[in-house]
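With one protein chain held back, the other chains of the complex are shown just where they sit.
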Amino acid sequence: MDLSILAQHLTNGISFGSLYALIAIGYTMVYGILRLINFAHGDIFMMAAYLTVFGIAFNLPWIVAIILVIGMTALVGVLIEKAAYKPLRDAPKMSVMISAIGVSYLLQNLATYLFTGRPMSFPSLPLLTTPMTIGSVTMLPLTIVTPVTTLLLLGVLLFVINRTKLGMAMRAVSRDYETAKLMGVKINQVISYTFAIGSALAAIGAILWGMKYPQVAPTMGVTPGLKCFIAAVVGGIGNVKGAVLGGFILGMVEILLVAFMPSLSGYRDAFAFVMLIVILLVKPTGLLGEKVTEKV
Amino acid sequence: MNDKITISKNKRHLLTLLFFVVALLLIAFANGSVNSYIRRILNLCAIYTILGLSMNLVNGFTGLFSLGQAGFMAIGAYAVAIFTIPIEQRVALYYLEPIHPAIAGIQLPFVVAMLLGGMLAAVVAFLIGAPVLRLRGDYLAIATLGFSEIIRIVFTNLQNITNGALGIKSIPSVTSGTLWWTFSVAILTLVFMRLLIKSSYGRAFKAIREDDIAAEAMGINLFRHKVLSFVIGAFFAGIAGGLYAALLGTVDPKQFYFPLTYNFLLIIVLGGMGSFSGTVIGAFLVTAGLEFLRVMDEPLSIGGMAIPLFRPGLRMVVFSICLMLIVLFYNRGIMGDKEFTWEGILGFPKAVKRKFSRGPAKDGGGKV
Partner (left out) sequence: MKKLLAILMVLTLALSIFTGCGGGSTGSGAATDTSTDAADTTDGASSDNVIKIGVFEPLTGANAGGGELERQGMELANKLYPEVLGMKVELVVADNKSDKAEATTAVARLIEKDNVVAILGSWGSSLSMAAGDLVQTNQVPAVGASCTNPQVTLGNDYYFRVCFLDPFQGTVMANYATQRLNAQTAVIVQEVSNDYSVGLASFFKSAFVTLTGDEANILDTLNYNTGDQDFSAIITRIQQLNPDVVFAPGNFTESALLIRQAREQGIEIPFIGGDTWETPDFVTVGGEYVEGIVLSTFYDHTNPTTEIGKIFVDEYRAEYGEDPAAVTALGFDAYMLVLDAIERAGSADPVAIRDELAKTVNFEGATGIITIDANGDAEKYEAVIKIVQDGNFVYQDTIEIAQ
């Protein structure tokens, strides 16, 4: 394979990986605080995509639409937490997981009912979606904007987590829930902020995703959601940097798998799961995760 | 609580026997009198009961969060599909890539194929379980879900064994003409499960569910018991898959996409995660209810006025909302972790009388 083809593959891999990274962050943040796999995260992503479609359909300027969508998605995330997870905070873990699955299922069915199963087309922003050529590689400006955005957002998020009071509260809650509560940390507020941030990031991911793959359907969030969770686990669940790393790795592996072994391209999705299982067996805490001991 | 009635062991056995006779008579009656549409629904209820029971064993009784039933079901379904279609039909069916010579000539009677499916599922479960059952809670869920998907994707790509995406059709429909197959297997499964739970294995499972570290400290071999539960669950899922394939007459990998497992999850949650009787009730309610909620998918007019709310998709929305409400407000399910016992049934009138005679201050400041 010659260099320009390889370069093309790598560019695609990085861009794809950064989309996964954005969504994975949401999973990892929620898990870090609540020890809950938010199965509905992928569907929040899907809702954001639909909201964008409608926003642009109402002729809102892009900037306004983007801000509105991010805000609304964050709101949806917080609402879901309050309605479906908060009541079960003291229930056995399995119940909350089932609730998450239920929310995911409900969102998908709701979208199918409201918007029918026919895929809708995501509006395009010519600024980012007109192809350009750099050297021997052709791509969209979007392909570069995506990883840059991801890294920028990662930076901002790390700043929030490490340098602000809210961030400190988040770290405290994820380290030791009970003690943080006793020390006066406003648990509900922290949890709401976590969901809001995670969902907002998913919304940004949805917008970038929609511009690259402009097809919006009720089930569009299922597979990316699952894979992004795997990415978060691979990187070390509970660790934001880990989620981003996991996202990039998973994206690259998928692209390179098809690139170097095209006959196995049908097994592409299976590989994500294989990676998951390998990591869970070899290093369950993930690449950047820390060991957690179980108290009896 | 101290005027619970007691029944002698012999009387209990007699009652159970009577119950079985009545049940068998009911099934025979239903078999002869319902049309094939209702029969199909009932068959599906029975199959889902088996799946619910298998899942409840692993999730409800042993406390392992497994989402892999769809994959094991697929194994069983394909085993029956591949080995029961008549040999002459195989060439035409596998028109894209000829069937693998090793299996092309093997044709088995339905029962053998079904049991083979169960065994294969059990073997796969053993291979998967050994590494994966060490994981905790949510990780186990995702890992089992992952394996379910891997199985499905592998089936989609193994063109010469499973016919890939083309699927297999014209499976001899042994089960669809009658209720006896599915219901007898369901009853056998139920009986087996009850016996298992009452045995020392069952107690070990429950101990693991309550607190597995304590269980281990008490000398229970965690690994062995977890794997056992998982493997048995997979076996029955495979059997149910075989019945499913025979009922539908056609299989393809897309049917076993992991959301299928959500149906069984709903069944055991609805019925009560530690109760087999609850699972049976849940299976019937969910399967039949889902089918009869179909009316919501069609335009409805009351008194000549069309209500715009009813169009395709509403059925599933209502279904999902029901699921959510049950999980949120009633997450112990209908039966919680109790079973139907003869003491409970015969003592019911007394219990009701007791409740009503105690007066208003009975419940205290309980939850509402």
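Residue numbering begins at 1 within each chain, and the chains themselves are lettered A and B in the order written.
Please note the rule applied: a residue touches a chain if its C-beta (ideal position, glycine included) is under 8 Å from a C-beta of that chain, and two chains touch if they have at least 3 such contacts.
Keep in mind that this is a model prediction, so the values were computed, not measured.
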{"item": "Sole contact to the chain not displayed, among B:28, B:130 or B:325", "value": "B:325"}
{"item": "Which residue of B:7, B:24, B:38 or B:161 touches the chain not shown here", "value": "B:38"}
{"item": "Residues belonging to chain A that touch the chain removed from view", "value": "1, 5, 8-9, 12, 16, 112-113, 116-121, 124, 129, 131, 133, 138-140, 209, 212-215, 217, 219-220, 222-224, 254-259, 262, 265-266, 268-269"}
{"item": "Absent chain, residues of chain B that touch it", "value": "35-38, 40-41, 44, 92-93, 95-96, 153, 156-157, 164-167, 169-170, 173, 244, 248-255, 270, 284-286, 288-289, 291-295, 297-298, 312-313, 316, 322, 325-326, 328-330, 334, 368"}
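FYI, only the chains that are shown with their structure count from here on.
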{"item": "Centre-of-Cα separation between chain B and chain A, whole angstrom", "value": "32"}
{"item": "Interface residues, chain A side, partner chain B - complex", "value": "35-37, 84, 87-88, 91, 93-95, 97-99, 101-103, 105-106, 109-110, 112-114, 116-117, 226, 229-230, 233, 266-267, 269-270, 273-274, 276-277, 280-281, 284, 294, 296"}
{"item": "Complex contact set, residues of chain B against chain A", "value": "59, 63, 65, 131-132, 135-139, 141-143, 145-147, 149-150, 153-154, 156-157, 213-214, 259, 262, 265, 269, 273, 311-314, 316-317, 319-321, 323-324, 327-328, 331"}
